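The other protein chains are all here in position, but one chain of the complex has been omitted.
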Amino acid sequence: MRRLSGVNVTALVFGMAFLYLPIAVLVIYSFNASRLVAVWGGWSTHWYTELLNDAALIEAAIVSLRLALASATAATILGTLAALALTRFGRFRGRLAFAAMIYAPLVMPEVITGLSLLLLFVTVAVDRGFWTVAISHTTMAMCFVTVIVQSRLYDFDLSLEEAAADLGASPSRTFLSVTLPLVAPAVAAAWMLAFALSLDDLVIASFTTGPGTTTLPIRIYSEVRLGVKPEMNAVCSIMVAVVGVAVIIASLLAKLSGARGAARA
Amino acid sequence: MKRTRTSSGWRRFALGLPYVWLLAFFLVPFLIVLKISLSQTAVAQPPYMPVLDLMTGWPGLKAFFAALSLDNYRLLASDPLYVLSYVKSIEIAAFSTLILLALGYPIAYAIARAPRRWQAVLVLLVVLPFWTSLLIRIYSWMNILQREGPLNNLLATLHLVGEPPAWLATDTAIYIGVVYSYLPFMVLPLYAALEKLDESLIEAAADLGCPRWKIFWLVTLPLSSTGMLAGVLLCFIPIVGEFVIPDLLGGSESPMIGQTIWTEFFGNRDWPVASSVAIVLVCLLVTPIVIYQQQAMRVVGRD
Partner (left out) sequence: MTKRFGREAVVDQLSLDIYEGEFFALLGPSGCGKTTLLRLIAGFERPDAGHILLDGVDLAPVPPYRRPVNMMFQSYALFPHLSVEANIAFGLKQDRLSRREIATRIADMLAMVKLEGLGRRKPHELSGGQRQRVALARSLVKRPRVLLLDEPMAALDKKLRSDTQFELMALQRTLNLTFVIVTHDQSEAMTVADRIAVMDHGRLIQVAPAAEVYERPRSRWVADFVGDINLFQGRLGNDRLSVEGTPAGNLRAGLKPEADPGAIVWLAVRPEKIRISREQPALDAANCTSGTVVDIGYLGDMSIYKLRIRDGSMVRAAVANVGGAERPIGFDEQVWLSWPIEAATVLTY
């Protein structure tokens, strides 16, 4: 049983503190009765109730959720297929170019991808709105999905797929009955990542959205660039809580299914 | 495996769908950006000219190409504002990447050396903030770094400063924001590389007479080099083009390149110039991007 040295423990503690302190501060101040940060006015849920009255904000939240749902699902499908192609289809023509197109968006600054997609939509004279943002988010997220699913496909025991073929399953049947169920955790994790990326995105959405489609980050950004607002503290705290709970549930589920499949290849 | 009709139909679908998608929504837009960077602004819809209209036939095409020019690039070269912006972006990206490496390595190392059962939890804890919106986390730093905010309160209580300094609208704030946001991007690849490290190599080095620091320097560090490279590239390249962090935490005197593109586009409505700024940025980044792709492909390459 390995024990952590003092140095390592210190590193971990400081690292975690650094990561979580700002969020903690945010949550604390969302309960600050006073509007001013300098003054602590006591505990209050005043700002949360204000939120419920902010119709525009709620609408933006709903738009963001629908967007995230659509683009996460599309990105997961496309990204999983791409991962399959990269790992299972051998050296096909254009593989290098394909892989280049997959890895480039991972590091490309968002202003560039946002700008290029907007110019595309303008060139083909498409009305910008919900669907253009959805397409843009899908494009950005599918690359992350590919990377995640691909690494799971690599750890995958190939003889399982050979066994399926040996027993009479065609390639698509093998994929659906054997490969997909076994990479499902990675696919699910990838879906969640795509969801989070879409929900969080500001830059690409700003470039590719149209009138009438305001996402939550766009809304929040327009408010906070002028300074700190207590209502925003409340919004953000809610989002943190939702994400936190979701991730914890997901990892518990992953642990449960992992325990059941203990002897996995 | 011999490809039958159904099997190659499936392969064509599985490969074709994402391929076509990426061609349409990644590659083609780039070409359009390139084209527009060679155009001029116009008070029209869309706000640039020339516009390619295939209906006009060959003479229209010739006129189209004639109207393209490198004026925008000349503007970029001549105006020190743009050059400064590029330089500043690369400078901030480089230094913050180094800081990230210095901070991220100990954390990744600590997680990799922790008991196996805890590793998953620790990784989760590191990644969790990443799932929370970047905007939110930067905004939380706005809270802290305000003139009347908790940081200054803390410093005042500890009698470390007299006059509460202004943290916001400084480069320091940008560094804090960048390091804070990109830490998971550095820790994860480092952890992945360190976790794969065969512990018996460390034991062998110790057995052969190396003290702890030497083991780290001669064995651990070189063997984690792929992780370091991945982490460095994963941070450096996007930081160069960052927008949200410098916009919310930084000052307005010397913008980073991401802000410049945004301003040109939304502020000045000068799409051609914004496009040329973007193209130059891509050219600057193309070397690290290709290095990253090659490195990533080395994993993909085994087939």
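Letters A and B mark the chains in the order given here, with residues in each chain numbered from 1 onward.
We adopt the following convention: contacts are C-beta pairs under 8 Å (C-beta built on N, C-alpha and C of every residue); 3 or more make two chains touch, one makes a residue touch a chain.
Just so we're clear, the structure is a prediction, and the values are computed from it rather than from any experiment.
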{"item": "Which residue of A:A61, A:A99, A:V178 or A:I220 touches the chain not shown here", "value": "A:V178"}
{"item": "Residue touching the undisplayed chain, where the options are A:M16, A:I58 or A:A169", "value": "A:A169"}
{"item": "Residues from subunit A at the interface with the omitted partner, ascending", "value": "157, 159-160, 162-170, 173-174, 177-178, 181-182, 260-265"}
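In this section, only the chains that are shown with their structure count from here on.
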{"item": "Where subunit A and subunit B are represented by their mean Cα positions, the distance between them in whole Å", "value": "16"}
{"item": "Subunit A-touching residues of subunit B, taken from the complex the two chains share", "value": "1, 4, 6-7, 10-11, 13-15, 17-19, 21-23, 25-30, 32-33, 36, 46, 103, 106-107, 109-111, 113-116, 120, 122, 124-126, 128-129, 131-137, 139-144, 146, 148-150, 153, 180, 183, 187, 233-234, 237-238, 240-244, 247-248, 258, 261-262, 265-266, 271, 274-275, 278, 281-282, 285, 288-289, 292-293, 296-297, 299-300, 303"}
{"item": "Complex contacts: residues of subunit A adjacent to subunit B", "value": "1-5, 7-9, 11-12, 15-16, 18-20, 22-23, 25-26, 29, 36-38, 78-79, 81-82, 84-87, 89-92, 94, 96, 98-113, 115-117, 119-120, 122-123, 135-136, 138-139, 142, 146-147, 150-151, 154, 165, 170-172, 175, 193, 196, 199-200, 202-203, 206-207, 217, 220-221, 224-225, 227-228, 232-233, 236, 239-240, 243-244, 247, 251"}
